[in-house]
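The other protein chains are all here in position, but one chain of the complex has been omitted.
Presenting chain A:
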Amino acid sequence: MKIRSLRYILKESFKNAYRNRLMSLASISIISAALILFGVFYLILINLNHNLDLLYKTPQMQVNCLPELTDEQVEAVKTEIANNQYIESYEEVSKKEAFEKLKQYLDTEKKDLGGSDILEGYDESMMFVSFTVKVKDPQNSASVAKELESLAGVDNVRYSQKTIDFILQVSNWVKIVSFVLIGLLLIISLFIISNTIKLTVFARRKEINIMKYIGATDWFIRWPFVFEGVLMGFLGAVIAFVLVAYIYGFAQPRLSEQFSGGFEMVQFGGVWSTLILIYVGISALIGASGSVMSIRKHLHV
């Protein structure tokens, strides 16, 4: 294609889209609907992944000893932790401290159950010694946890794995559901776009026929229709992007407040460029393939 044909091609594609404005509008709407859905799921996944990363990066780990351990045995566990090369630092939480903590927790959070009064008759001997351990490299969390768990006298080791597992499971489901839904919507938009182009092609079949006889190459005939498809896809993408940006901008501060502490939401500023790239890519691909599909038949002259 030569540059001087570009003007002709662009002019034709705009004209075609305008002549067929109702169907063009339908195409644009369906593709923007698909892309909005895509954007929403994409942002959910981005946020889940972001929080997974945060959890991975928090190298805190709690090593709980058995309650019946003697002081010497606790001392042995402590030496093991101190000598572990993957551990940066550790802190011992004695039975007494743990008991105080529990009392404090009951007084502040569980007042309706009677607060710390329900511990009447119990003392710190019911508690167990624990160590709060900070791992040097979060990648080693799992192996360190396993190692510590195997020590004599250690009951269990807690770290963020459970939350991580939960988020992973949620994000897997989100992925499956979004793949199916988005896939369906993209296929529908492909067909609607190709149908719209088919109408244009049909309206101009005589012209195409004449062009073929005069000696126009197939690509010269095809380009305006391809541009028309890309144009519709692109407009759909712009609408979808603006809406998604608006919705996220509205929801993000409010949701962040709701989740305060537990779940951190990504700022839109950090993801918009990727989202735009994906949008432009998908919409151009769908627009172009939709039109190539629908013009094929009319080029055989």
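Throughout what follows, a residue touches a chain if its C-beta (ideal position, glycine included) is under 8 Å from a C-beta of that chain, and two chains touch if they have at least 3 such contacts; residues count from 1.
Keep in mind that, in the parts below, contacts and distances are computed from a predicted model.
Colleague: From the names "Luciferase", "Cell division ATP-binding protein FtsE", "Branched-chain amino acid ABC transporter permease" or "tRNA 2-thiouridine synthesizing protein A", which one matches the UniProt record for the unseen chain?
Modeller: Options "Luciferase", "Cell division ATP-binding protein FtsE", "Branched-chain amino acid ABC transporter permease" or "tRNA 2-thiouridine synthesizing protein A" considered; the missing chain's recorded name is "Cell division ATP-binding protein FtsE".
Colleague: Which residue from A:D165, A:E207 or A:E264 sits in contact with the chain not drawn here?
Modeller: Reading the full complex, the residue touching the unseen chain is A:E207.
Colleague: Provide the residue numbers of chain A that touch the chain removed from this figure.
Modeller: So the residues of chain A touching the unseen chain are 2, 4-5, 8, 206-207, 209-218, 220, 301.
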